[in-house]
Structures are given as structure tokens and as C-alpha cells.
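Below is one structure. I have some questions about it.
Yeah, one chain of the complex is gone here, protein chain that is, but the others are all in their spots.
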């Protein structure tokens, strides 16, 4: 059973490979009567695309989304929303040498063994190209949620060993004003310096994204298996290069005492601290939801690596193509999109019984 | 839409509250013709139950599982397997004082707001009691997987600030020989000392569990949304008190360079390192799968805490009942169970197309 | 992938064989805060059980349902509702001779080939015994729907060649007052005469059930695949012995002209005729929903039949056990139950977006 559908009541099914004709998807379950801001959708896509600055990949994709159904006179009809993004600017010849080669820590080996017949160009279906479709659907979900008073903000809080600390001032309005999408200008500078050094070496580096969701009402989440943070975690872990997820106090909670960690209640239902990250017993409690997502360094390096091909022969994988030294800044809109998809799904699940 | 079912082809649906008549579930999709070792199932349950040592809660539950269908003459028939565990040794009076009170960092508040009418006794459906049902189903899945050459081992690798380091020797055969389920006797001692101190203070402490899965063949996992590690992550995050999940290099990958992090391939398809944690592109690559799960300190303390009740009045939550100072050792069989459920599900999903 | 779960937002998962320990299920998604009338549930079960009259099977089952969770102080909590019915009065020795034999037009052959290992006693999982679980869940759904103004009435409108015609007066209050559940006393008498004759011969006969659903608001149904009548049809076809389903004008529509068949609209949205059976484009239009379900004659005869065993040898299947000559009267509460499950599910699906 394949796994290209996300969500239950609000569902996204995607298709498309890096160098195929097009990528796209179907959004099913978007309520009728909602006015779609098409420009805002394109803006989200533009946030994700490559070639935006000197620190990210120079592949130029216009990433223009075309809606094919489900929206009539700018308003949703309740019918499924089909959309596509035509692939362009593929340099398939960049991949000719990889036809039979397994790149280290890529999905080449596993896809070949699992499926047998694979589209090797640009990583095929395993490429992060498909995340553009998630951003389209997430953009629609974000508009819906904003109307319900729910807003989502993600930003880079770590690149390599450069990390936003508790003491660093965070100004969310600065996130989009620098290429690393870090909401603190000084730390952002340090991150850029690191990325440039790494890129010069033909190497890559990992990082972390933190995400904040404000305005979620009490009651979202469906225990015991579809707890809100469990579904958010699955959503994040499905993004390319993600190695870890934590919410609220996260892994730090493992070192804490209950007397330190418990969020005491105020008479109005708010809490005095928020180690819970806005979710208790798997259900939102009205406080700000926040979580962190860890990304490994991208596996494609701009320097040569030893590897093997599909006949077990040793080969050299040459550093070619156009790739990010650090994928994390571009992943910020993807994290926001997956958060939007998950929360909109849970919003509808909640509404079915309230 | 409620969320009490886990899995797609191999499905577990559970029911039951802490102080209800019984807890139990239905396992659907277990292939026919498999001989069930009933004693082994009961042994898994016994690993999970309280009252096993001085460091865990003294609530005595016999936790005897009774199978009601789906197994004929000891062999599965392919029909759904219904089972139940009768609740006993409930001291409902321990909870009388909590009828209208919201305990800090518990699910009392969120359940009350979401559902309106809640069984407050022992935490009701939000209690970790329901994890016994997961262990039953996981025990069956473990037997199935073992026959396919797949084995699952979890153990405690952190309690508070006591942590197994890279240099500590790990002997998995020692896991069950100490109450903290740590596979290194010295570190286990330190952990027990810490837990006793915490318990004496009426406090609680968090920790981490690491899990290893050996023998998974290449090809399990369904990108792009049902990647193997994403489903494992959701499974773990659905366990009570879990705050974080990471696999392979996890959060450490964020600090690494690609040249350090890439797992170079050997001609036979194995890798020289395993930062990938056995999963690449969301699909198993034949290497050992390993991951870590972070647990917060249990919210119920044996000391008084200030809180509020459902009328917004300030109250004192007295430390009563019988609770763990550290829940992590008891969670080891639950982590193994959830890993077994996830991997068996993916094994069947893989088999449908291979 | 097994198929023992029905529904999406309102979900029933059942388990249990005819001669196993118990049958039962889990109802997930029943909204919280609803007062359950336990006696009414037991009454529905009693309507279904055998031994109620001289024309049906004499197997005595008390069919007492026991709820295990999800209902606290008589009110639903939103948690999954587990329930069971202990099997009693099984005469397993009645089936000893069938251990290796395939009864004609039964599921013995197909279950043996599909699963390999089967519980042959009483038909195992293929027995209509599991429909008792559907009636339990349907009884809860009926109470919920009645509160929303939706009522479901099924009755027998055909046994063999005895059929309620257009001219026969129907009084729904008479349905329960005769053993065949036909709402016209005269036709009911003819049906009973036929059934007795058939039973005397050791034979069986088929029939049809018609079902009426009143009070369904406009808007239920989810095109294009989960149209309301398509889900109702699947629900009915899943009942043992069902061979056909039609709604509104049904198969008669094939012979009609559009000018005859169209339901003209009144200014208030009601229709002048109702060949549509209350559903247009797969969505309810506010008119009465009605449909018919065809049942084949039960395959177990009280006379001997030639057959084969699992070694391909010819055998005689002796007429033994206790069986209905006509199963249709007992199926009336099952049809109502499946209608209730389907409509409640669609009611919740509708509510999620309205």
C-alpha cells in the first residue's frame, strides 16, 4: 500500500518526480465557500524555490502553480482541487552519470531495491521537488486557518553549531529579511558565514527549524493514536532530510524533574509555563504550540565520493548538479505547510463532533 | 473523527479506561495459520505492569489477557482477534478528590474541554493503562516478526542527567536483569540511585529509551508521507509522556557536515557507517534501525501542587495515589510494542507489492 | 488487508465467531455527552435473536450485551465504546461432522482456501452470529439519529413469491406484531403459511426487506465515490445472504422514461414524486429515503445434500443443527442497524464541513 496521501478529513494526494512532466496533487475536503488568495499561494511557493540567494542552489524553477478544478470564480466549491506545476529547467544530463550509481546516503539504493524500475533523474520521486506540492496545499490551509485565528511561523534556529540561544532576542518579522530565515540578525550573519565556508569546501551542513503555532483553540487532537503532536511529528518526519522531532520541552524534558516541568494552571485555564508546548494528553490546551525539527546535512556533495553501482562495482560519484549547502532555510515554508495541513485536518476532525 | 485505531493492513483498535470494566482491543489483519505463543504474550504484559520493584508504582494489577476470538486451537484464523484485560485493583477512592480538579500538566483540562463528560477516575482514557492493550498486540506482532528474522530490543539509555555514553559497554542481555532496564550495570546503578532520591522527595524525573531493530529487509516504508521512520515516530509520539523522537544520528545530524554524515556504501550494499539509522529516503536499507524516544517526568507528584478546578477556583492537588517516580523503565515494552506494530504493518504493505 | 471495520468518522470494528468465547466490537467516534438507553439496546438485540417463534431457528441465545468502556454514568465520554456478548448455547457437536466438509453455497470452501486454518464450528467468522455486534452499534446510532429527528423503519415486503404490492396497505406499527415482520396482516399470514410449508420440507426460501428512513436533512452524502446510496448499498450487501440492493425506483427505473421518472420540484424544495428515493447526485434531498434488499434462501437445508470434503471426496451433508427456513424476518433489525451506522457516519462527515 503506497503512501502518497496525507490527512483524513482534509486530504492531500501528490504526484510527480523531479524530472517528470509535472508535479501536482489533489486537495480533497477543503470546505466550500472560501475565497482563495491566489497570489498568496504563489508567494508561498516562491519562498520555497531555489535560486533565491547566493547561499542556495542555483536551479531556476518558476514553480508556477496552475489550479485545474475545485475553485469557481475564486471561491472553493467543495469539489476536489486539482493542481499542477510544470517541471522546467531540468538539466537531466546532470544525472546521466548516475543512472546506475548509488549515491551515499541518498534514496537511490533503497528505491532501486524496493521498486526495481526507477526514474533516476534528479532523484525521481525521492527528490525534494515534490515538497512544492505540499507548499501549495499548505498555502490554502494557512489561509483557512488564519481566518480561524490560527497562525503559523517557522524559522531557522540552528545551522551546524550556530544556534539561537534562550538569550537571543527573536523578532519574527525579521525571518524573511535574511536568506537563512533566522529571526535574529546577528545569529543569521553567523549562520551565513558558516554556510559559505561549507559551500566553498563543496560540503553540506545540517540544522534545525523551530515552528510556532498561535491561536489553536482548546480541543484539537484525537487520542490515543492520533494525538495532535503525534500527527505533527509524522508530518515533519515525512519531509526530506528530517532526522528528529520534539515539541515543547522536547528532549530537555528527559533531564527535568516533575516539580520543574509541570505547567501550573491559572484560574482562566492558561498556564504559567509552557513546557507542554500547547498540547496535553495529545490535545491542544489553548497555549502556543511549538516544536523543533532536525535536518541532516544534504547528502549530495560538491566533492567526489567513493561509492558503488548497481552491479556492486566501486565507482566515484562526482560532485555535479546544483545543490544547497544547507537545505534548512528553504525548508521553512515546507515545515509551515505540513503544520498547516495537520492542524487543518485536526480542526475539521474536531468540528465533526463539536 | 476519533483516533483509536493504529495501522493500515495490520490494525489495532483499542478501548478502555483506567477504572472501567475492562480494557482491550481488536487486532485485524493478522495473517492466518500462525501459531501463537500465549505465554510469551503474558510475559510481555508482565514486563509492563506496575509493582515489580521498589522503584515503580505499587499498584497491583494481574493484567491477565483473555483472547475472545480469531485464534482456534492456538493458531490464527485470519479473523479479527478480540481480547480484553479485566481491570482490578482500582482504588477509585484515590481519585474522588480529583473529580472537579485539573491536575497540572495532565490531560484533565483538555479532556474536560474537548469531551465535556469525562471519566476522571485514574485519568480515565488518558491514563497510561491503555498501553497494556498495545503491548498485547505488539506481543503478537513481535512473534510474527521474529519468524521473519526481525527482532526488536529497547532499553533505557537516560534517566535525568544520567546517560549511557558512547564509551559505555552495552550488553542487551542485561536489560531485563535490573529494574531500570539499562543494559550497563554501572549506569543502571546510578540511575536507580537517582530515581530513589527523586522518589523520596515525592518528585518525578524524565528519561530516554533507545530502540534497536535488527533484521529488517530492504524495502519497507512508503514514501512520500508514510516513510518508515515517520510512522515509527508517530507510533512513539502517541505513547503517554513522550516529548521527542529521533532516529539514526537524530538531532546530532544538525551539527554535522555531509562529508562526516554520509554512509558510504560497500559493494554488497551494506554501509560503512550508519548515521541513516537503517532508513534512507524513508525506506529500510537493510542496516540496523535505531531510534531514541524522550519522556518527560510524570506529571503526578507525591507532593502537593497548586492548581484550579473546573469552576476556576484555586485548589491544592494533594499528592495521593500510587505512581512512578520515573515511568521510563515500564515504557520499554511499550516502545517495543509500538515498533512491532509499525514494522509488521509495513511488512504487510511491502508484501502487497512484492 | 482485512475488512472488519465499517465507517469513517463513526466506526465499528467487530470480532467473534459463532462458537468462540465471545463476539463483540469497538465503536469509535460516538460523540461525548450522549445519554445511552441501555434497555433499548438490549431490545434491538432481542429483536434479532433466534428462538422467538415457531418459524425461526430454535437456538437459544440470551444475547446479553455488556459494555466495557466509553460510557460513564450512563453518558458517552467520547472514548471508544468496547462491548461483548458471551457466546452460549453453542452445540458444537452439531458441527463435528462438518470439520472437513464443504457445505454447498456456504463459505466453508472459500474460507478454507483463503485462510487455510478455519474455525468450522457453526460457520466460524462466516456465521451470521457476528451481525449481533452490528445490531448493538446500530442501536446506539439509532438513538443518536432519533435525537436528530431521523428514524429508520425496515420490514419484510417479500417472501418467496408472496410480495407486498403497491395496493396493499402498509401500517408500520404492525411490523413487530407478527413473526414475519410484514406491516400488512393479510400478506403476513400468507408469508407464514409459505414459510411453514418450506420448513416442513426441510428447505429454505428467500425474500426481500424494504427500509424507510425519514427525517434525513438535505446534504448528506459525499460524491463522487462515497455517495450516500453507494455507502448504504455496501452496508446492505455486507449482510449475510444479501444478493441485491436497489433504492428509490431501483431496477424498475431501467424500464421508465425520463418524463415519467423525473421528480418535479415544488417551490419549497420538496418533490412531487420520489423516484429518487430521497437521494440525488448521491446527496440526500430531504425526501424520504427508501431502498430494498434481496436475500437468497439460506444455504443450510434440513435435508441431505451431496457435496465434497477437503480431500475432494464425495460426501453427504446431513441436515442437522438448528436453522431458519427463512432468515429475512430476523434480518430486519440488521438492515436497520446498517442503515443507522451508515447514516450516522454521513451525518458526522456532513457536520465536519457545515
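As written, the chain order gives the labels A, B and C, with residue 1 at the start of each chain.
Convention: a contact is a pair of C-beta atoms (placed from the backbone, for glycine too) under 8 Å apart; a residue touches a chain by one contact, two chains touch by 3 or more.
This is a predicted model, so every value here is computed, not measured.
Screening B:9, B:164, B:308 or B:343 against the full complex identifies B:9 as the residue touching the chain left out. Only one of C:152, C:205 or C:339 touches the chain withheld from this view, namely C:205. In the complete complex, the hidden chain is touched by one of B:99, B:303 or B:351, namely B:351. Among the residues C:67, C:83 or C:111, only C:111 touches the chain that is left out of the figure.
Where chain A meets the omitted chain, the residues involved are 1-2, 4-5, 8-9, 11, 13-17, 20-26, 28-29, 32-33, 66-70, 72, 75-82, 84, 114-119, 124-125, 348, 352. On the side of chain C, touch with the chain left out of the figure occurs at residues 1-6, 8-9, 14, 102, 104-107, 109-111, 113-114, 125-126, 130, 158, 160-161, 198, 201, 203-208, 218-219, 221-227, 229-231, 233-235, 237-238, 243-251, 253-269, 271, 275-277, 280-285, 294-301, 303, 305-308, 312-314, 349-350, 352-354. The chain not displayed touches chain B at residues 1, 9, 29, 31-32, 78, 348-349, 351-353.
Here is the rule we go by: only the chains that are shown with their structure count from here on.
Both chain A and chain B derive from one sequence, and where they touch, over half of the residue numbers involved are common to the two copies.
Chain centres here are C-alpha means, and the one lying farthest from chain C is A.
The mean-CA centres of chain A and chain B are about 27 angstrom from one another, to the nearest whole unit. Annotation for chain C: residues 1, 9, 29, 32, 78, 348, 352 touch two or more other chains.
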